[in-house]
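Below, a portion of the complex is reproduced, with chain positions unchanged.
Should a chain be cited, it is by its letter among A, B and C, assigned in written order, with residues numbered from 1 in that chain.
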Amino acid sequence: MCRWLGYLGNPIRPEELLYQPARSLIEQSKSHGSGVSAANADGHGLGWYGTADAPGLFRSASPAWGDRNLREVSAQISSPLFLAHVRASTGTPVQQTNCHPFRHGQWMFVHNGFIDGYDRLRRDLLLRVDPKLFPGIEGTTDSELMFYLALTFGLVDDPVGGLERMAGFIEAEGRRAGSAHPLQMTVGISDGVRLYAARYASGVEANTLYVSSSVRDLRLLYPADERLQHFSDESRVIVSEPLVDLPGLWREVPPGTALVVQEGDDREVPFRPYEP
Amino acid sequence: MCRWLGYLGNPIRPEELLYQPARSLIEQSKSHGSGVSAANADGHGLGWYGTADAPGLFRSASPAWGDRNLREVSAQISSPLFLAHVRASTGTPVQQTNCHPFRHGQWMFVHNGFIDGYDRLRRDLLLRVDPKLFPGIEGTTDSELMFYLALTFGLVDDPVGGLERMAGFIEAEGRRAGSAHPLQMTVGISDGVRLYAARYASGVEANTLYVSSSVRDLRLLYPADERLQHFSDESRVIVSEPLVDLPGLWREVPPGTALVVQEGDDREVPFRPYEP
Amino acid sequence: MCRWLGYLGNPIRPEELLYQPARSLIEQSKSHGSGVSAANADGHGLGWYGTADAPGLFRSASPAWGDRNLREVSAQISSPLFLAHVRASTGTPVQQTNCHPFRHGQWMFVHNGFIDGYDRLRRDLLLRVDPKLFPGIEGTTDSELMFYLALTFGLVDDPVGGLERMAGFIEAEGRRAGSAHPLQMTVGISDGVRLYAARYASGVEANTLYVSSSVRDLRLLYPADERLQHFSDESRVIVSEPLVDLPGLWREVPPGTALVVQEGDDREVPFRPYEP
């Protein structure tokens, strides 16, 4: 099981969320969660939208907590929109090209979960990727393949729809191959303008996902909390697990739901996979 | 907190102890123990006495469980005497030269524990290392420095005495610098003939250490257990934590004790640090 | 351009060929050859047949010359048959799963060369791999894919034929895609009994390949050379470039040729790709 984090708001240094909260993403990565067998020590990554034309990508196959470059980079850059990920491999090799975020043009993608029976399904799933997109696949994870299937199914023009068709296709292929619960996923994606997230599982147990409440509302609740002064009213954080224990800060995203975080009001819509 | 394992007996493939038991060393490395904050994912190592003149040493800064080379090497070689270690850094960099075992000529050394206030003490401890031995220090850990101090204080001719003087010197230096409990350690060392271990802490809480019972006795207890047929009567395993739950298999080594595992009867003696 | 080495003979420690000759494989890896733009510093590997049931495989993405584990492992093991490789990437990522040798069951494979226009051809070549073999592909190199195509085309039962059909298929696909010279290769493969090699290029310039002369003959030429006493009469070394300058030691394998090195007389046959 992986863990990830997405941020959209006023520009901040990513280290503020990666290292500083009591249960920061890096702190979380050191220990396994309940019912989980291992730490998130099989690599990590940070993708950010900055001042360059294309988003930046830092990925490493080593545990995040001991990686000095991640600490340096996340303290030097400033970004209004970024995705970070710590990996626990579900079987594929521990290597940089298997680390999240995955990137395609302006788009980035992180995932927590797995495709059931991926070993058997991989070839058929790969074949369905648009041949023009195929050369972009560099690693061997189910996660990267999910991204390329979503791209194949129209992610760029219709992000939630692309994800729904990706999930629907994988579920159909998985069930044909005999899997009862083919897909487990929370995903985070971005085009540099909006931050999208979805929580879904074929079965009843879905990996957790949380979104932070309005900073404006939180300031009313906690007028003395200095941490909150730093963030703009509309700043949002999406996380696989809460970063700090502050009542009212985190709201669980229900299973079967997609979020669109953006300037102005955020949107929350049902996430309903269907075969494309 | 690190974890380690030592074996002396008939030649076996190290993978038999590193990967196969229910709570094998590699399995243990994935999760933090009780009261411990992180997995043992900051590197690992295997040192073995084989058919070459010098012992072999495989070390890597990556988590043990995802390292394919460790799996390959530990399945290809056969050895009557080896030490393995999985590391959780107490602050020094995650790099190969900081991974255990450390080696000097025929000797190898592994450690679980720490020197309290190492940052402040390091220079003074380094200065005490025999200048002729000094160039052999390649890393920056307290563990390697403990090994070189023990070598300086006569480890080669008197292994337990060398360790006691090392511990006594560190305690004296630590107390002069204001530390109440300067040293926490279980160590395993070998010259290729015997396997030595010691459990000691300046305070009351000492990291755990276990030694396996006589295989001969165990066969009487468990005549049907096939795993036991494979080992010679005198095979011994020393571990920071038990590898399997088999009543009667593991005996806790008391704090303040040194073990000498060898052909013929093993010895167990008090471990009493004193300033050299 | 990569470099590689294969050995069949009495059991030796691989370090004897990897490190000790004047122009050992590791020494060669430090510098680029004539007309070549880079050192062989994008990873390395050693595959060997030893005492375990399956061959052993050590691979690393770092430069060979600075890798201490390669030095240790190659000095500790003893093997009558091994393949070693130093890599200079032709574009695919620098990662362990892209390092040679590649292994499938008892078979191992090393390659020096490239598939012209691999980026464009990769998907079509992948689709031709036997779906039952497909899950074994872990990396993204043209070399590994060549191995899996040869396996698909019957390498196990007919090694030279499998290679010829692989080469023929790639040439046909490459030419359909507009490449004038689709394939450049020297390959070394083994099943643990024989050592096979082939030198071939679609164009006129083929990467070099050399095989050592009979040790028996060499002893007559150089009765005082101690290095030769160590090797059995039938020991053979196949190399991309000569390891030492000893007149009469190395014979260039002609382009369009396959070698079968085995107990008893070796065989040399034409290598003629054809579409399967």
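Note that a residue touches a chain if its C-beta (ideal position, glycine included) is under 8 Å from a C-beta of that chain, and two chains touch if they have at least 3 such contacts.
Note that the coordinates shown come from a computational prediction; the quantities given were computed from them, not determined experimentally.
*Asks:* Shown here are 3 copies; how many are in the complete complex?
*Replies:* Whole-complex copy count, per this file: 4.
Basically, only the chains that are shown with their structure count from here on.
*Asks:* Walk from subunit A over to subunit C along touching chains and report the minimum step count.
*Replies:* 1
*Asks:* Which is it for copies subunit A and subunit B: same residues on both faces, with over half shared, or different residues?
*Replies:* same
*Asks:* How many angstrom lie between the centres of subunit A and subunit B, each centre taken as the mean Cα position?
*Replies:* Each chain's C-alpha centroid was found; their separation is 40 Å.
*Asks:* Which residues belonging to subunit A are in contact with no fewer than two other chains?
*Replies:* Expected reply: 93.
*Asks:* Using the touch definition up top, name the residues of subunit B that touch subunit A in the complex.
*Replies:* These residues of subunit B touch subunit A: 30-32, 37-39, 41-42, 61-63, 65-66, 68, 89, 93-94.
*Asks:* Could you list, by residue number, the parts of subunit C that touch subunit A in their complex?
*Replies:* Listed in rising order, the residues are 93, 95-97, 119-120, 122-123, 126-127, 131, 134-135, 138, 140.
*Asks:* Which residues of subunit B touch subunit C in their complex?
*Replies:* 13, 48, 50-52, 54, 56-60, 68-69, 72-73, 75-78, 96
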